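A single protein chain has been omitted; all remaining protein chains appear in their positions.
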Amino acid sequence: MAASARGTRFLRSISALLVLLPLLSLGCTLRQFPQSSLHPQADYASQIQRLLEDLMFWVVVIFVLVEGALVVAVVRFRNRPGLPEPKMTHGHTGLEIGWTIAPAVILAFIAVPTVVTIFKTQSKPPAGALEVKVVGHQWWWEFQYPGLDITTASELHVPIGQPVAISLQTADVIHSFWFPAMGGKRDVIPTHTNAMWFTPEKIGTFPGQCAEFCGVSHANMRMKLMVQSREDFEAWVAAQKRPPVEPDSTSLAGKGKQVFLTAGCVACHTIAGISPGTIGPNLTHVGTRTSLAGALYPNTPEEMAKWIQDPPVRKPGSIMPKLGLAPDQIAAVVAYLQSLK
Amino acid sequence: MATTTAPVGVATGTRTSFAAGVWSWITTVDHKRIGVLYGVTAFLFFLIGGLEALLIRIQLARPENTFVSPDFYNQLFTMHGTTMIFLAVMPLSASFFNFIIPLQIGARDVAFPRLNAFSYWVFLLGGIFLNLSFFLGGAPDTGWFGYSNLTSKQFSPGHGVDFWAIGLQVLGISSLAAAFNFIVTIINLRAPGMKLMRMPVFAWMTLVTAFLIILAFPVITVALVFLLFDRFVGTNFYVPASGADPVLWQHLFWLFGHPEVYILILPAMGIVSEVLPTFSRKPLFGYPVVVYSGIFIGFMGWGVWSHHMFSVGLGPIADSFFALTTMLIAIPTGVKIFNWIATMWGGRVELKTAMLFAVGFIAMFIMGGLSGVMHASPPADLQQTDTYFVVAHIHYVLFGGAIMGIFAGIYYWFPKITGRLLDERLGQIHFWLNIIALNVTFFPMHFVGLLGMPRRVYTYAPGLGFDTMNMISTVGVFAIVIATLVFIVNFLRSVRSGETTGSDPWGGATLEWAIPSPPPAYNFASIPTVHSVHPLWEADASDLIKDVNRVRGPIHMPPSSYWPAVAALGIALLMSGMIFGWWFGIPGLLIMLVGLYSWAFEPCH
Partner (left out) sequence: MAVAAAVHPAPHEEHPTSTGLSSRKMLFWAFLGSECMFFGSLIATYLVYRGRDTVGPHPHEVLNIPFTSFSAFVLLMSSLTMVLALAACQHGDRRGTAGWLAATALLGMTFVGGQCYEFTHFFYDGLKLQGNLFGCTFYVLTGFHGTHVTIGVIWLWTLFTLAIRGKLPQEKSLDVEIAGLYWHFVDVVWIAIFTLIYLIQ
């Protein structure tokens, strides 16, 4: 028992080297490859990584042996003067049995940890997990916290160390929810509610994106995971639960609010207490976000103005139409939205 | 039009006017000429698919590139996949089925020569129809897998999906007709003495492939029927609002789709199993094991479809089941590879171009197989699926595998088909360029996938670390283009002025090498009697060769007929009428009925 544990540890360390060696030689870090699936930052991703290292060990061993045998066969038996006439062998029963059983045994080594990991990673989330309901839209992600009564978009805030239980639904077509640093992806399918859970282990911002082709702007359906300290997360929650900022009616933001109410924005966007639309992202605290339009652009006044000016140009296929607002109207509405901290 | 007696020793189709020449190709029922038509047409589609890949790679060379629009990009990757699978690899394999199978089993033609012509014409028209969509409002843009409900009228209002669904139905008719034909041909037209376990492995793999086609294509036919009903009639098969489950499409599609993977790869495995023994001067190691593992792969191909759907969330039990069945398939696949290597072991390996491609096939297929084992494991797959890691995997299997195997077949049988050799020097250049280029292109995709780049994205953000590896892949594709150009030059030159060759330039073991190159219209003047898996390596081979080329009386060959082409035209018009309107559909229906009835009542002997 101890010997086998030592054996697997040995294998893992070798295979970890084998996976990471080519990547390390490229100087591969999470900073360079922020969306990497090889730099686990949660328990779920780590379990997959361990399994991948086991797999990788066998894959490399088999690769070296079989490709090696192929090369040896070609080089050693290449046609050259003095090579004896080949013997007309037709087969060898012992060999056939041997090389049927050998891969079967190796596959057993792969299959057992595979099945164990399947059941481990698809288990029920532990009690006390933070519940998040994720809704995929063409082409942005909506995040709802049923327990906290918060709805936001494109940026998922979670505290470090607390399991996050995610339920997955879609508003239109199939998408796939994927933060590589947290673990494997899970599809978001009409008429289904899928689930997954993970426990973030590092503070930081991790990019993710939709992984199932979902139409013209599939490439633009991005998101960010913000793993925060407990205090930062609590502060964020408190801010999100506040009612929206009420601008001074004479200020630019105040004019912007009027534009927002009259230009058609209210049909699709919610601002708590002001508008009920649910087709587009909830804007109650849009000013607190770091990115907009499906985490495609940084949330600056300039980018937001460009976005409102002509969304389909900024994100092809965008369901938000070009509203044809005058530049001063756009400036006003941007001022209003940016004020919604 | 009644009975033609093919003149002895005169090649068909020579010294005819151009119009008569074209007409003779349209009306031909000769399996060899149909094989050539299949090969040339499929290669042209291969070039179109390659051009699409080139555009895709140029777009991805840099982050946030604007070389093509997102919309056009989505059309490109959809049509690239659809074209390469249905219009290039499958019909290139069919080209070899047509030309080689009757020769290998000692037959004068396939069992149903006119059905064979019909298959080709339906394939050609279906391929043209599918590609017309580029000029008629936009090509399909929902991926070759066309997941519902993205394909619904609501989310894909244009005609692209219609072209795709109807085009695949038309191509399905062609594949089914060809598969029925080859099942009967292989089972029923073998030369006397050629028991099933004396058939060349290529004939065996063709037989398995044909069975997979007749059982897998009806499933996608039904899936597409539902889709077409949804789009044209307004049914609710895939409409979630009415309670339908879009995952139904995925089950039906992959129940077809996984056998389809073996439909693509088994013929190449068959080709390689012919080439390796010839150039090792040694019989195939473990012939029965290679045959049985091919059959086993064909069977198991039906029990693994949900490994394409691990991210759907079918639950841990289903995931475990499909993981285990998928791993099980690795065993017969590995056994085949071991037997191929053992075939070379102790042989006298002559590295002609055909052999290089066969060895390259094994080397690349091992890579594709091993990455396949990695995502046979669902947790690992959940990180890898829908990323460039899988793009790397499928290209090692389909480009490094199927296409390299097909090139091995082209270099191997070109002398049989044309009577001339492909230039060996250019061939070697082609091989080395190709194998290096494909690794430059596809190997970095493993990394870029594991580092988080999803597939089917028209662009990616800078700063994710994808830039360099994408640029390398793009450079690689240009090298593949050069390699392919080398082949085209070689082909065009060799067809006209390549070194002429006798009936058997390689010292092959199977029956096709017993008859002249190119073979006479009737193939075998006398049908041989076979006593071995490799009749031409037996002691009495020279007697057999003399015997099969001795004419013993008039040889009746089926007359040529234009009705198969007419019926194919009718079907294509009828189906395209769904998009173009009744003034295409109704004439199409009439032409089809006239074609089928005239065909049925045409004297055929």
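By written order: A and B. Residues from 1 in each chain.
Just so it is clear, a contact is a pair of C-beta atoms (placed from the backbone, for glycine too) under 8 Å apart; a residue touches a chain by one contact, two chains touch by 3 or more.
All of these numbers come straight from a predicted model, not from anything done at the bench.
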Note: the excluded chain touches shown chains B
Of B:V68, B:V184 or B:L589, the residue touching the omitted chain is B:V184
Sole touch to the unshown chain from B:F46, B:Y147 or B:F217: residue B:F217
Contacting the left-out chain: of B:F229, B:F443 or B:F580, that is B:F229
Among the options B:L248, B:L351, B:M471 or B:V489, the absent chain makes contact with B:L248
Note that chain B touches the chain not displayed via residues 111-112, 176, 179-181, 183-184, 187-190, 192, 194, 214-219, 221-223, 225-226, 229, 233-237, 242-245, 248, 252, 255, 556, 605
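As a working rule, only the chains that are shown with their structure count from here on.
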Cα centroid separation, chain A vs chain B, in Å, comes to 36
As the complex stands, chain B meets chain A at residues 69-71, 74, 141-143, 147, 149-150, 155, 240, 243-247, 280-283, 285-289, 311-313, 315-316, 319-320, 323-324, 327-328, 330-331, 334-335, 337-339, 341-342, 344-351, 359, 362-363, 366-367, 370-371, 373-374, 376-387, 447, 450-461, 463-465, 537
Contacts from chain A onto chain B in the complex sit at residues 22-23, 28, 32-38, 45, 47-48, 51-52, 55-56, 58-59, 62-63, 66-67, 69-70, 73-74, 77-79, 83, 85-92, 95-96, 99-100, 103-104, 107, 110-111, 114-115, 117-119, 121-122, 138, 172-174, 176, 178, 180, 183-187, 189-192, 194-195, 207, 209-220, 222, 316-317
